[in-house]
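Here the complex is missing a single protein chain, while all its other protein chains stay put.
Chain IDs A and B follow the sequence of writing; residue 1 opens each chain.
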Amino acid sequence: MSGPNGRTTLLRCERLDRWFGGVHAVDGVDLEVATGSLHAIIGPNGSGKTTLFNLITGHTRPHGGRVWFADRDVTGLPYHRVVRLGIAKSYQITTVFQSLSVFENVRIAAQSARWPYTFWLPASRLRDASRLAEQTLERVGLQHRRRELAGNLSHGELRHLDLAIALATRPKLLLLDEPTAGMSPAETEATVQLIQDLRRDLTVVMIEHKMDVVLRIAERITVLNFGVKLFEGTPEEVRGHPRVQEVYLQGAL
Amino acid sequence: MHLIVNQVFTGIVSGAVLVLLALGLNLIFGFMEIINFSHGAFFMLGAYVGFYLLTAFGSFWWGLALVPLLLLLLGAAVERTLIKPLYRRSAVDPLLLTFGLTYIVTQLVEMIAGKQGETVNAPSQLNFQLPLGFTSYPAYLTFVAVLAGLIVLGLWLLLERTSLGLIIRAGIRDSTMIQILGIDFDRFRVLVFALGIALAGVAGVLNSPVTGVYPEMGNDILITAFVVVVVGGMGSFWGAVLSGLVIGVLVSLTTLFASVYASIVPFVLMILVMTFRPRGLLGTT
Partner (left out) sequence: MSAVEAEPEPGSERASGPLHLLRLLWRGRAWNQLVLLLLVMVGLFFLVPDPSLAVEVLIYSLWAISLNLLLGYGGLVSFGHALYWGFGGYAAGLTLLHVTHSLWVALGASMALCGLLALGSGVVCLRRRDVYFSMLTLAFAQLGYFIAFEARPVTGGDDGLGNIPTPPLDLPGLSLEMHPIRDPLPYFLLCAGILFFAFAFALLYTESPLGRVLQAIRESEERARGCGYNTRLVQLITFTVSGLLAGLAGGLDAIFNGLEGLQPYWSLSGVVVIMVILGGRSTLFGSVLGALVVLVLEHYLSISFGDWPLIVGAVFVVCVLVFPQGLWGLVRLEPLGSWGAVAWTRRLRARLSREPGA
């Protein structure tokens, strides 16, 4: 399969549909994400961004349409199977294992690929998982906090730990749900650097509210409104699109 | 034929007692996210307090009138002293605490009143058979069913038609929201817990002429009340009512036809419901 820019397509959503009660939360959305790209999804609150993520990861079953990942139909697969296939998700509200150490948090994610249900040898023997966990912590800049309880981290550190857990599953595709939410400008800048660094070996789809961030780092932008795909294009195209400006700014207020 | 009708009535009566217990459990669970393991202990305590009031005043009605009030106070005291410190902890701790409380209450009652239990006479005013056309039925049991029905109705009106009920229902749906609205959440927790305990106490008093009073009575019925809650759907008001009555009648009918299996029926029903409809008969999520 080849997508835009002649690169292969990693993720493809075809006419995804999902209702909640009488609300058409996601309405016939098509999405194509090229391997190695950084794709942003924007839209006002309640426009169906998070629901779209949940449809991709298998949290929510679509009422119609299909999800293809690396040429495989993953529609309706349970979340943990989707993760194993190579899609990881970071959480809008930070979700970590609070009473475990930072290192343990990441190692649990790192060991899932090869040693998911092993109970006959100690986890400390899994040198490959431990090494991966160390590397991942280094990547997000938390190695100095490795022995701390996750519950004792600051908000910014928690966001990075959340990301590290997602990365340690060695995904091909990373879904980021508002990675800079609630961050100070300095923290936001650090996170932007981190995301750009991730792009070296990952495909990233992110939901983001901060337009300056999106316009700066995204390659393609999909705009959702009331569950419908309003527009898709490069940052320049989105910037110049009057209707997007109108809808997005209106909703953001 | 009249045997079957009689058993159905008996089932409705025992189901009505279960409903009162299950509604209290449901209310406390919904509002406070706590499973009150000591619910059975307060059921038993209500029955004993009623029994002692009956011995002291010579009238069953004193017990029925005073037990809810006394247990309302006791429930409030328990919530303030024992449950409140646990709100900031994991959901496991209140469960364990109320479990320990049951242990203590049961032991205390055994120590004071003895293990053997007592029989309780139905009030003399209701000590007759109510003629029902082709069959007749003890008036007291009819009274239990009717009173339980009235209490259920009253509780429903309280929840649906009063501002207090509005707050409780809002809290059941989302406690963060009513905290944001600036409502003194803490005060309502006392109220809801005490209300649940009072319901258990009333159920205990009502049940005492049927089975007598004994220290283990709460433990025996608590598990069935749990089953009622799970089968009806956790947090569902009418689910608890429906499943309480269904289980009461099913057990009662099984006693008639295959008594060996009677005590197993609720559990089989629960396993079936869990397998085929995990959210319960009328549960939502």
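Keep this in mind: a contact is a pair of C-beta atoms (placed from the backbone, for glycine too) under 8 Å apart; a residue touches a chain by one contact, two chains touch by 3 or more.
This is a predicted model, so every value here is computed, not measured.
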{"item": "Contacting the left-out chain in the complete assembly, out of B:9, B:137, B:188 or B:226", "value": "B:226"}
{"item": "Contact partner of the left-out chain, one of B:206, B:234 or B:249", "value": "B:234"}
{"item": "Hidden partner chain, touching residue among A:95, A:154 or A:245", "value": "A:95"}
{"item": "Residue in contact with the excluded chain [from A:70, A:113, A:194 or A:215]", "value": "A:113"}
{"item": "Residue numbers in chain B that touch the chain omitted from display", "value": "29, 35, 82, 85-93, 95-97, 99-101, 103-104, 107-108, 110-111, 174-176, 216, 219, 223, 226-227, 229-230, 234, 260-261, 263-264, 266-268, 270-271, 274-275, 278"}
{"item": "Interface residues of chain A (partner: the chain not displayed)", "value": "43-50, 78-80, 83-84, 88-89, 91-101, 103-105, 107-109, 111-113, 115-124, 126-127, 129-130, 147, 149, 151, 165-166, 168-169, 207"}
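In the analysis below, only the chains that are shown with their structure count from here on.
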{"item": "Length of the line joining the C-alpha centres of chain A and chain B, rounded to whole Å", "value": "47"}
